[in-house]
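A single protein chain has been omitted; all remaining protein chains appear in their positions.
Our next item is chain A:
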Amino acid sequence: MSFIPGQPVTAVVQRIEIRKLRQGEHLILGFSIGGGIDQDPGQNPFSEDKSDKGIYVTRVTPEGPAEVAGLMMGDKVMQVNGWDMTMVTHDQARKRLTKKNEDVVRLLVTRKSLEQAVKHSMM
């Protein structure tokens, strides 16, 4: 999950499709994000590399649409509906996730256990 500047980022990702839930007049996804290129990466408890400024999932509300779809706390969000999430500000990330005309968001998330699982299965 760390990146080398100038090289393309490679990661094992999981595709997660979350259907937004309507609560009153808001469409919620049921998780919280942290991180961004305008934030302090050193305070991120989930990242391995403390200079990683990507978007991470910091909380997943129980029984929410995100948990149902399989999102876990600590996941790093790589793409949302095709838009890149590795080099965005916090606010841009929030906007990409909370577009009012989209009902479904398709995320590509990565976590450490995915890489280990792939390694296991290859051995």
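One rule holds for everything that comes next: a contact is a pair of C-beta atoms (placed from the backbone, for glycine too) under 8 Å apart; a residue touches a chain by one contact, two chains touch by 3 or more; residues count from 1.
The working rule: contacts and distances are computed from a predicted model.
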- line: By UniProt, of "Vang-like protein", "Elongator complex protein 5", "Pantothenate kinase 2" or "Pyrroline-5-carboxylate reductase", the chain left out is "Vang-like protein"
Field: From A:R15, A:R59 or A:K119, residue that would touch the chain that is not displayed
entry: A:R59
- line: For chain A, residues touching the missing partner are 28-29, 31-35, 38-40, 42-44, 58-59, 61, 90, 94, 97-98
